[in-house]
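Note that this complex is displayed minus one protein chain, with the remaining chains in position.
And now, chain A:
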């Protein structure tokens, strides 16, 4: 190889090495550029993660969304270099109620720019504004240059405050936008897609604060509602207790009135005196049943009511109701007529008090709404299961749209309010008829007259339909029976004395259970009558003691009570009583107990 050839070869070699070097340097520069971009990207990612973590942490422990928003706009402004952050919320926290400024700004101190003051006016949020677009689209949106939105007054206000670019994102509860957070900076900036993605994830994280807050508010409301309900229940219980006490207090003298009237009836009276006395007994009995029904209504309301089934003569009941109401109707110039179809004399079994209560409610309503010189008709007819009662009045009737409503408690028509009343009567009737297997409603009869009707089941009479079994003549009662009666009420003690006098019993009267127990320790008796409610020791307790100590010596114990509810009777029998004598005391019932076996014991004693 010549020198020249060697020089050429060397130059070629040098050129190759130079080219390799150039390639190496190009590759290195490229690698560095890539590595720097990756590092920057990682750094940005890291910062976005830190931002996200900070907001998520705050969202976890902050209960008030406003605190979480305030914290978030501060951190996002720091992260992005935005000079203004602001929060919009839905008016009243209701979806679709429109955005209003939450008054939350970053920085919190400055609030005097035209942009700030303009943002509190809702009319400055036109459809094309950034927050409104976020509200509609439910995702983060970037506005690169506000000058492009200069037709929007709010953008003009932003520009005049030195703001050029902005972005906003929603706070999402599911798909619902609960708030919009917006940010502005003084430089035009292209959309940062990675940031928008981060903000979109933040949307539901902040949404959970809203959700939690709503949950807390709901809990508080529920708590308040529960407190109100408890108060209402307490008031209702107080009302029921008041009713129970009052009606008991009324019933005690009423029992005395009835007992004395019954005794009076056994005296020799003139026909007109007897009629007056019968009127006292009739009206008093009705009053007593009404009292019991009132007590029972509180049980209906408490869901504890049971029908009080007894045997009675339906036709007689209807006639006595009409005879009592006829004079009152006549006073108002109204004729009250009774039409009975298919209901003959004889006894049926149902709850007489409840049926009477329904009839009286409907009749008194009918009289209220009937003009003078018109008539009210009470129609009763037998049905397959029992009876159907109709009260036809001369009033205008109930408009069709009100026909369901008036049967609910405290619901009245305009006319009903004018006529007075609490609006309870019909709802009591609803409770009664349902309990008796029937129904109730209002419509018009075949002549277009206003009509209220109800039905109820009637059961076959347990005593075989006859009334004779009750009659036990005083002569059948053996003379000289020793009777111990415990009764705290003086009037009732007098009633017992009067009623038992014809039977010539040896009556020992005591005033409470303790005295009764004492009397039994010292003497033997053939029958023990025990009032339930007495001071010192009540009847039930006394019966328990008598049974426990075997003090009765074979004498039957009968409870004297007006509380003839089924569960009460069961309680007395469980305590050891042999039966119940309901007040007002029916003489025949009393004599039946006094009469020796084989006389049938009182039905209620079974």
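In the analysis below, a residue touches a chain if its C-beta (ideal position, glycine included) is under 8 Å from a C-beta of that chain, and two chains touch if they have at least 3 such contacts; residues count from 1.
Operating definition for what follows: contacts and distances are computed from a predicted model.
Novice: There's a gap in the complex where one chain should be. From "Sarcosine oxidase subunit gamma", "Acetyl-CoA acetyltransferase", "Heme NO-binding protein" or "NADH-quinone oxidoreductase subunit J", what does UniProt name that chain?
Specialist: Choosing among "Sarcosine oxidase subunit gamma", "Acetyl-CoA acetyltransferase", "Heme NO-binding protein" or "NADH-quinone oxidoreductase subunit J", the correct UniProt name is "Heme NO-binding protein".
Novice: Based on the whole complex, identify which of A:26, A:91 or A:306 touches the chain you can't see.
Specialist: Missing-chain contact among the listed residues: A:26.
Novice: Which listed residue, A:16, A:229 or A:337, touches the chain dropped from view?
Specialist: The missing chain is touched by A:16.
Novice: Considering the whole complex rather than only what is displayed, give the residues of chain A touching the chain that is not shown.
Specialist: Considering the whole complex, chain A reaches the absent chain at 16, 19-20, 22-28, 30-31, 34-35, 38.
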